[in-house]
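For reference, the structure discussed in these notes is given below.
Then we have chain A:
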Amino acid sequence: MSTGFSNELWASRFILLDGIGTCIFVSFLAIVFGTIVGIVVGLPLTYGNFIFRFLARAYTDFIRGIPVLVLILTFYFVLSVLGLNLTAMQAGIASLSIFSSAHVAEMLRGGLQNVQKGQIEAAKAVGLSFFQTFLYVSLPQALRQILPTWINTAVETTKGSTLVSIIGVVEITLVMQQIIGRNFLSMEFYALAGLIYFIICFSIERFGKFIEKKVAIK
Partner candidate 1 sequence: MDYSVNYDVIWRNLHNLFYGLGLGLYMALVSVALGSLIGLVLAFSLVSKRKLFRVLSGIYVAVIRNIPLMIIILFIYFGLPDVGLTFAEQPSFIFALTIYTGAYIAEVFRGGLLAIPKGVGEAGMAVGMSNFQINIFIKIPILIRSVMPALSNNYISLFKDTSVAAIVAVPELTFQTRKINTDTFRTIEAWSSASVLYVVACLLIAILLRRVERRVAIPK
Partner candidate 2 sequence: MTNRVLEISNLHKSYGDHEVLKGVSTELDKGDVVSIIGASGSGKTTLLRCVNLLEDFQDGSINIDGTQVGYQESKGKRVKVSNKQVTKDRALTGMVFQSFNLFPHLSATENISLALRKVQKKSASDAKEIAQHWLERVGLPDRGHSFPGQLSGGQQQRVAIARAIAMNPKIMLFDEVTSALDPELINEVLDVIKSLAVEGMTMLIVTHEMRFAYEVSKKVIFMNEGVIAAQGTPDEIFKNPSNERLSTFLKNTRF
């Protein structure tokens, strides 16, 4: 590596760390909110009557049909026209949350419906109510099953957070562009960006595997 790169890297260390912090902050909130909304949508998607199910289905299918970038741009531009002035950061977090919520809802439905019918019947047979059956039988089994997919969505959301750079959120990608704008070391700094994202996403993946092992039914 050239001394130019290491000097530039040292000079940029603080904004770079800020960018990484922002990336993690945005991704983390998006995953948390996305999971909460995803559960709220996923339950009617699985157990709702016709109308609720239809609405939940329309929401998940519509959101999953829109590219993340379009979701981000739509949120950012349209809401401001509608008089709701979100900051770029807020709009970014909101749109990434919505993106992940649709995926969480869908995986929750899959997980809940995959719980064997015999399990539910057995729960009924011992006298558990619908809610008890859900809480003590269906949900624990479904959660274990969807954990790998959920981790995958977390990784996808984190990767998707690069796109909020386009509306001006100063996360890793935009920081890199600012640095490169100063020193023109495109290849080095984009490679560095790749490395940083790899470390973040790979850690999430490994952490997921670790949790999976911890909660696995022996």
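The rule is simple: a contact is a pair of C-beta atoms (placed from the backbone, for glycine too) under 8 Å apart; a residue touches a chain by one contact, two chains touch by 3 or more; residues count from 1.
Keep in mind how these were chosen: all candidates are chains of the complex that A comes from, given by their letters.
Quantities reported herein were computed from a predicted structural model and do not represent experimental measurements.
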{"item": "Touching candidate - 1 or 2 - for chain A as found in this complex", "value": "1"}
{"item": "Candidate 1-facing residues of chain A, complex", "value": "61-62, 64-70, 73-74, 77-78, 80-83, 155, 159-163, 165-166, 173, 176-177, 180, 185-188, 190-191, 193-194, 197-198, 201-202, 205"}
